[in-house]
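Removed from the display is one protein chain of the complex; every other protein chain stays in position.
Here the chain labels run A and B in written order, and each chain numbers its own residues starting at 1.
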Amino acid sequence: MTALAARRRHPLAGVVLVIVGLVATGVLYAALAPGRAGAAEDPASDIEAGRALFLANCATCHGMDAAGRNNAPSLIGVGAASVDFQVGTGRMPLQATGPQAPQTQVRFSDDEIRQLAAYVASLGPGPGIPSAEEVDPATGDPSRGAAIFRTNCAMCHNFAGKGGALTRGKYAPNLDGTSPTHIFEAMLTGPQSMPVFDNGTMTPQDKRDIIAYLTTTSKQPSPGGFSLGFVGPVNEGLVAWIVALAALIGCAVWLGSKSS
Amino acid sequence: MSTTARVADDVGNFLDERVGASKGVKFLFRKIFPDHWSFMLGEVALYSFIILLLTGVFLTFFYVPSVGRTTYDGVYTPLAGQTVSEAYASTLRLSFDVRGGMLMRQIHHWSALIFVAAITVHMFRVFFTGAFRKPRELNWVIGTILALLAIVEGFAGYSLPDDLLSGTGLRIASSIILAVPVVGSYLSFFTFGGQFPGEAFIPRLYTVHVLVLPGIFLALITAHLILLVVQKHTQYPGPGRTNQNVVGYPLYPVYTAKAGGFFFIVFGVTALMGALFTINPVWMYGSYDPSPVTAGSQPDWYMGWLDGAVRLTPGLFEFTALGFTFSFNIIIPAMIVPGLITMAMLFYPWIEQWATGDRREHHLLDRPRNAPTRTGLGVMSITFYLLLLISGGNDIIASQLHLSINDITNTLRLLGLVLPPVAFVVTKRICLGLQRKDREKVLHGRETGTIYRTETGEFFEVHAPMDDVSRWKLVGYEPIRPLEPLPAYDEHGVRRHGSRLDGLRRRISRFYFEDRVEPVTPAELDAAHEEHEALPAHEEEERGAVTASTSTPVGGD
Partner (left out) sequence: MSGHTPAPQSAPGREVVPADADRLLPERFENPGLPVHHARMGDTDPKAAKRAERQVATLFGISALGTLITLVVYFAVKFDTPMSFAEYMTRLRISTEGLGMGLFLALFGIGAGAVHWAKTLMPDEERVEERHLLRGSDADRDAAVTILKEGAAESGLGRRPLIRNSLIGALVLVPLPAVVLLRDLGPLPGDDLSTTMWTAGTRILTDPQGRPIKPADMQIGSIVHIVPEGLDKVPDYLEQKAKAAAILLRLDPADLDPKSQPGAYEGIVAYSKICTHMGCPVALYEQQTHHLLCPCHQSTFDVTQDCKVIFGPAKRPLPQLAITVDADGYLVAKHGFTQAVGPSFWERG
């Protein structure tokens, strides 16, 4: 056991991993820099198709010019990442007004989402959709990610990413099953109540570390048995009463009853 | 003589000649204990305590009570290379690297939750059946102290792993200490050995958790059990059971097998909990750091009511005067409310005794319905407690049910004031209703399900009269009536000692016993029987039970 730990935790292993990760990211970042100018690279046809989709599905609230109306925010300058997150997780188009837009069935195909994103990106410079390499959990350090996650994310999303309550019916959603791209985009764009975690203060590598941590723990078998949802001591207390104490009282009733 | 018998003989002789064991055997082994499932609740608590001792000793072999900084290099890779405390690292080591360590830690923690839960339901049983009455007031006090210490002990254990949840809990504890008027900051610095979190507190807490409190527990539990043996167990009313006897089975062999076996059952169920359900996944929380926090930062369930009280109290109670801060937003929910509840619990036996004026020994338990006011008060307290407990989980309720946390909090603030009195009135009414039903049953017999049709086309059901044994359960209680104090002045015009409180005492006594349903008397039953012979069946339903209404004339005054 200790031998295993030693091998996996060889001092050089971490260094090598970090170097590989850094080099890979550097190269990729330089090559693919998700661009504030990225919109220009999209074919004009995508933008045109996206505009048609926008007018049919989004303009009612966000306005024909996407400049926002009433409660719907302006989409100029929100970037392709925002669209990919909001539409790609089924939060937009909004189904019904409420404290916040819930995650629902995705109503567009991947192509349509790309077209919508291209159109919105063409309206003004904003964060682009990160590439697959940019969000690859394999290039992140889960341990470092855990530390960053606990300070920056756990207060809303809970220590295991299971979500939590905000004020007046709003909530931080459960992160289970959210794709690395969407996690990255959420941090980059700050959807709804969530604040923005800029690339300047939380670098793409920091974000990848967080993604690596979440991927590790979501795949990790719970070593202590059923997890009870990982929402803290409330569930544990409920189970202690409803399962354990109830079982013991059942045994006591059997013990106190007369045998036939 | 067989070998076994000879050995037993020798051992017995050895012990008797040195410690007089034969007298102990004679005194103890054939002692009678009454049989009822609710009498096992205290045993669940006792056995949980033994399980806690056993598993706790195992944990101490591996746990390091120190917050010295160290770099984690164990098998749990999502923490690899992080700076953690020795306490946290050793908790992980005993969970991940010690075979069976995870199981032991989980059994220990589940057992702690079950321990306090069992104490709670045991107290409910003792309260609702009136088992705290004379001569058992002292055991009620000991039990109350044990219940409170169990909460403290549990919180200490929760704090020892030094994970994020532990530290957040301790920070709240330190803030409560800071809120103590005048000496708060000094108390906090003495407790934590300086600023929070400090390096002194975890080792100190460890001593309290594994030595001081378990020692006090052992002493108090021993006293609790000795009193139980000396006073003999209470029993439920029933045929053959009187205030002067105890009916049941002997300690040896029946209760040795039953109670001894029950220890293994409790341990087995707790082991199953530890095997199947993760509790306190410390590896996910990370070592304590004052900057991070997790959504759903909660204490274990038994502290939930205090946390809930703190959540409900609005900030407006804090104010500054004469250059000092009065944090009543903390003092009220964290000191005054728990203090008052503790006092009410400790003194309850004497409060009720004062209202009844009854100084006799009571060994027969009350059926809860036959003490409507007490039962109402109990349910009222439990309602209040439950609302506080629910408040302690308001954020989890909000996020799981997608409700507004503000609405939940405001609703609970309102319910906390309104619902307990409602619960009192409703419970008391239900008890009185059940008593009336008992009377009906005694007076008119049990429904047989046989329906007759008269020649005029009317239907009636045949009621079978109750036999003596089953009737006794419904009539075998004493009606308690409001006290009427003697005149305050005797014929010489001298004021009677204690008469100044007569008014209060009369009010309390009336509050308890004004509304009551008295048991059927033989005369009433006799009258009802005559009536049965004389009257057609359908007229009987008009008859209600006797309820001594508030208009019952009370003499004197």
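Here is the rule we use: contacts are C-beta pairs under 8 Å (C-beta built on N, C-alpha and C of every residue); 3 or more make two chains touch, one makes a residue touch a chain.
The structure presented is a predicted model; accordingly, all values stated were derived computationally and were not measured.
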Given A:L75, A:V120, A:A147 or A:L175, the correct residue touching the omitted chain is A:A147
Looking at B:L272, B:L386 or B:V426, which makes contact with the chain not pictured?
B:L272
Across B:G20, B:G215 or B:P290, the one contacting the chain not displayed is B:P290
For the chain left off this view, which of B:F49, B:F115, B:F262 or B:Y512 is in contact with it?
B:F262
Touching residues of chain A against the unshown chain: what are they?
1, 3-4, 7-8, 147-148, 151-152, 155-156, 164, 166-167, 170, 172, 190, 192-198, 200-203, 206, 216, 219-225, 254-255, 257-260
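The working rule: only the chains that are shown with their structure count from here on.
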For chain A and chain B, let me know how many angstrom lie between their CA-based centres, rounded off.
44
Name, in rising order, each residue of chain B that touches chain A in their complex.
35-41, 44, 73-75, 77-82, 95-97, 102, 106, 109-110, 113-114, 117-118, 121, 164-165, 258, 261-262, 265-266, 269-270, 273-281, 283-286, 289, 291-302, 304, 392-396, 398-400, 402-407
Footprint of chain B on chain A - complex, ascending
1-2, 4-5, 8-9, 14, 99, 142-144, 146-147, 150-151, 154-160, 163-169, 171-172, 213, 216-217, 220, 222-228, 230-241, 243-245, 247-249, 251-253, 255-257
